[in-house]
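As you look at this complex, bear in mind that one protein chain is not there, while each of the others sits in place.
By letter and in written order, the chains are A, B and C; residue numbering begins at 1 in each of them.
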Amino acid sequence: MSLAEASPAAPLLEATGLSKTFGIVEVLKDININVRAGEVHAIIGENGAGKSTLMKIIAGNQPPTRGEMRIDGETVTFSGPVDAEHRGIVLVHQEILLAPDLTVAQNIYLGRELHKGVFIDDRAMNEGAAKAVRGLGSDIDPNTIVSRLSIAQRQLVQIARVLLVPHRIVIFDEPTASLTPHETDALLKVIRQIRAKGVGVLYISHRLPEVKEIADRVTVLRDGKLVASHDVSELQPADMARLMVGRDVAKLYPDRHAVEAHETVLEVEHLNVPGYAQDASFQLKKGEILGFAGLVGAGRTELMEGMVGLRPSRGTVRHLGKPVNFRDVHASLKAGIVYLSEDRKGKGLLLTKDLIVNLTLASLGKFIGALQIDRKRESDALDKAIRDFDIRTGRKDILAGQLSGGNQQKLLLAKMMLLDPSIVIIDEPTRGIDIGNKEQIYKFIAKLAEEGRSIIVVSSEMPELIGICDRILVMRSGRIVGEVTGDHMNENEIVVLATGVNKEEAA
Amino acid sequence: MANVATETAKAPKTSKDWDMAAIAPFIALALLLVLGYFANPNFMTSANLLNVVTRSSFIAVIALGATYVITSGGLDLSVGAMLAFVASLMILFLNSGTIADPALALVAGMALAIAIGAVCGLANGLITTIGRIEPFIATLGTMGIYRGLTTWLSQGGAITVRDRDILALYRPVYSGSFVGVPVPIIVIFVTAAIAAFVLYRTRYGRHVTAVGSNEDVARYSGISINRVRTVTYVIQGLCVAVAVLLYVPRLGSTSATTGSFWELQAITAVVVGGTALRGGVGRIWGTICGAFILEIVGNIMLLSNFVSEYLIGAIQGAIIIIAMLVQRSLMRR
Amino acid sequence: MANVATETAKAPKTSKDWDMAAIAPFIALALLLVLGYFANPNFMTSANLLNVVTRSSFIAVIALGATYVITSGGLDLSVGAMLAFVASLMILFLNSGTIADPALALVAGMALAIAIGAVCGLANGLITTIGRIEPFIATLGTMGIYRGLTTWLSQGGAITVRDRDILALYRPVYSGSFVGVPVPIIVIFVTAAIAAFVLYRTRYGRHVTAVGSNEDVARYSGISINRVRTVTYVIQGLCVAVAVLLYVPRLGSTSATTGSFWELQAITAVVVGGTALRGGVGRIWGTICGAFILEIVGNIMLLSNFVSEYLIGAIQGAIIIIAMLVQRSLMRR
Partner (left out) sequence: QDKKVTIGVSIPAADHGWTAGVVFHAERVAKLLMKEHPGLNVIVKTSPDAASQANAVQDLAVQGLDALVILPSDPDPLVNAIQQVKDKGTFVALVDRAPSVNDSTIRDLYVAGNNPALGQVAGEYIKKTTPDAQVVIIRGLPIPIDQQRQDGFDKGIAGSKVKILDRQFGNWSRDDAFKVMQDFLTKHQKIDVVWCQDDDMAVGVLEAIAQAKRTDIKYVVGGAGSKDMVKKVMDGDKMIPVDVLYPPAMVATAMELTAGNFYDKVPVSGTYILDATLVTKDNAKNFYFPDSPF
């Protein structure tokens, strides 16, 4: 697979003076960076620092405004991603890029189908795809249509797809943001394997311990500038955080006072979401933060969606003691229950609309003046949201799709908070969020609880659940299999419940 | 934490694109006017231009409704047939003599037309949303139904307003003018202004755009997709009804072929005006411009002397394509 | 960590959905056959059924091309006009007497038709892709052009094959049969088999689906979007040419109105067959089924004697809508 033959010392790729301007906003300033064969070079930085933009330039998706790139000492300009691919540079995008109507195998081999004569060889491709996916620790059926996969599964397919191309340099842009620890481990193993073959890897992640674990070198971007570049041995995660954010991030999780026997605001009994979740029963108290843990595919997302009326469901839901049956989101929003989707690009934001339209979409009623929408009030709301949620954007009139990934998540949060909900369900609240902002989001969640709102956090990051929740429910294969509280809130207990290993003991 | 790049630029590439897309149809229109000027000296007379704009009123008003439907991600092929159907029922009512007083009968007839238009639109909306049938097919089906019913009502012939008093009273709605401006032109601009206000300034308009832009996002934001879509079809029905109100006084009669192909013309006007067929972007004023462009192309053809009558269709097709190419190349700047 | 991680549901609801969507049109067809049986005893005779299937061949073959265009995310409204245009040129060539030998002239004429069809398709393809005009508008424009040129060629009249020898030689292509099966039916199935093979079994077919499913992904995968799309239009042109080869021997003549509305019928056949208009999913056999459904609806209307002929259009529209509703409710199971 690998074409890498160069000596470990000489950089495979060297970029000097890379700059990128959108309109008049300069998002990358004079970046010098290189990748050597057989190393993992991590790029870290806050949301909007310019990591993805830099990677897109290196992979030929966008031309730089200034600067040059050399491969094996030879100056290159890419006409497009395919051109870069021919040079052996491949990119796993931060956002999912798959054809939703095609199967997993068809996507993985898209553009380079195997064939026997004129026939395409579906058998061989299915086998190849199954193998590639298995290599990443998953057993997705290669015949599944991609639109039916969860985000995490799609991410895996996307990685499998890229790794099948002959490559010398592989760029991963937050590959693990939506993966669970198990899949993350499998991925890191794969990365080590390709590194051993002499491939150069550029790796972006907001999970600093993971960076510490896999990287050989770490480069930090801040506000589009390269602020530091070190061997990983010289840095601890805390140092990385400081370099990124420009201050100490001492305590990630806020202090919480345990809730005391408050009234129950939500009671769910025997809720079934056909095909995804069975017989779910739980209660949510006022001012409580309730966590939902589980592995990819455990059905947490679908359970929540079923509860708020986004999917057909059967069972009893009581809100403030009254039985409710939400037929659509409109009804649940009215009751003060909001759900923030984990799929912010597909279900959270209108990527081709500007920030204001996105921000006020769910709560337009609040912005109606005499007859029409009060644009002044809207724009004030945006200013406030940008302040409150620290949304980093050069300009306020860009499209939501032009925000960096993390800032999109913040915009989504701001959008749903405008509804002033009493119950907030957040699915993967910090997916793709940098460490400084995570801290802010956690603080924010804690503040919501203190204000007397109730919060459900669905997350695949166990430390975060443990850090902020009062209680954690664990799901496996569509069922709630246990609850952990107090001293039992540790990764080990959760994993045991989530995987079903040592079942008797856990029950 | 320093707030990094808060410098706001005046003209990012993105919003320039947008502007160009909005302006392009008007530039195409201007070019056509120049072409017309050279094709025939009579083209630029106010009499001719008023004629052209006046008779574009049916398509323009219908296309306003189509802008809503298309913006929300739908399509309505039934509008031409619906126009014929609503107009037939309106005339049959006027002829029925249910109400003796002409003025009263006329007002009742107009109200009836509006109501029927809304109901027809509602039917389209419910079939596509609740019935979950692709709008293309659903409205092709209702096109057949409305057209068939019209043929049946008219027994294949024409349905003509019989009462001369009513007609005399009604005629000015098409041929009259107000401070020198023909009534239909006023109707075009008033309807467009209302349509623009609703689409750009109200909650419902925002929702229409959101639904067309990304259905899932709209749904997760608590917007009832089906309701929003259905209402766009009702708006389309109302626009058709307004077109009927203008159409009936013109010839005072309808037939089974009234409004054939108007659906294609309305959709063309919408697209020429810069609204994307995939939904999510609606340009009301562009649509009006598109309707003018279509009518002017036809007018230039008829006025110019150098085209064989057999080739008019071909040249018309070619001009539309060229107009779109001009737009595209403007936008690429 | 234990690798229990991804227990995948064994029978994902999903692939059942898929199957249902593929089967639904055939169920609708079966229901229609039952309806036809009760409408008229002559309906179920093999003579009648062969007639119906035979004459569905034009729409069926055209709709196969439309399946490609639509699957890749395009649309072609010009096919009806293109058929008239290609047929006219073919007949004019046969009448020109350039080649004396009837058999040779016929073969040359057929080759010419194929070539012209491909060129017309290419023109559509280039205008939509290189010109970046919405397919709806681009092909509405070329529809006008092809139709206009046909009118001009025929000078408003009909173009008829004059040479009786050629016609005699040619007629069996429509009315002949092979081991008891009428030639057009054989053509339908052979063309469909080829179309299915290319769409499902070749790289190109895969790319067509990918382009329609997500253009960006296809581009990142190194697929040339424009080339793939353009070729779908060429395929559409070839299919139209094949339809011409069947059409000319049937009626031996064309006029400016030949093939009007066939584009709508072809698209309806495609959608009734289960292909989504937004692209990304193509169902070749569904399309064939859709073409049969359309033709049978018309046949039942004509055979049954209880429908006023004024209402035929209305009933036809209603049946299409009902057929789609049946499909949808089947799929929701």
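A few points about this structure:
Convention: contacts are C-beta pairs under 8 Å (C-beta built on N, C-alpha and C of every residue); 3 or more make two chains touch, one makes a residue touch a chain.
For clarity, every value in this text was computed on a predicted model and none was experimentally measured.
Across the complete structure, the visible chains that the omitted chain touches are B, C.
Contact with the undisplayed chain is limited, among C:A66, C:L89 or C:I312, to C:I312. The chain omitted from view is touched by exactly one of C:G141, C:G252, C:G280 or C:G317, namely C:G252.
Of B:A22, B:L35, B:A158 or B:I322, it is B:A158 that touches the chain left out of the display.
Taking the whole complex into account, subunit B touches the unshown chain at residues 40, 42-43, 45, 47-48, 51, 55, 151, 154-158, 160, 175, 250-251, 253, 255-258, 260, 298-299, 302-303, 309-310, 312. Although one chain is not drawn, its touching partners on subunit C can still be listed: residues 40, 42, 45, 47-48, 51, 55, 58, 151, 154-158, 160, 171, 175, 250-261, 295, 298-299, 302-303, 305, 309-310, 312.
FYI, only the chains that are shown with their structure count from here on.
Distance between chain centres (mean CA atoms), subunit B to subunit C: 30 Å.
Inter-chain spacing, taken between the CA centroids of subunit A and subunit C, is 44 Å.
Residues of subunit A in contact with at least two other chains: none.
Shared contact sites, meaning residues of subunit C that touch two or more other chains, are absent. On the side of subunit B, the complex with subunit C involves touching residues 127, 131-134, 136-138, 140-149, 151-152, 155-156, 264, 267-268, 271-272, 276-278, 308, 310-318, 320-321, 324-325, 328.
Those residues of subunit C whose C-beta lies close enough to touch subunit A in the complex are 1-9, 12-15, 18, 201-203, 206-207, 209-210, 212-214, 216-223, 280-281. Contact residues of subunit A toward subunit C in the complex are 61, 80-82, 85, 97-102, 106-107, 110-113, 115, 118-120, 137-141, 143-145, 148, 153, 180-183, 185, 275, 295-297, 477, 495, 499-501.
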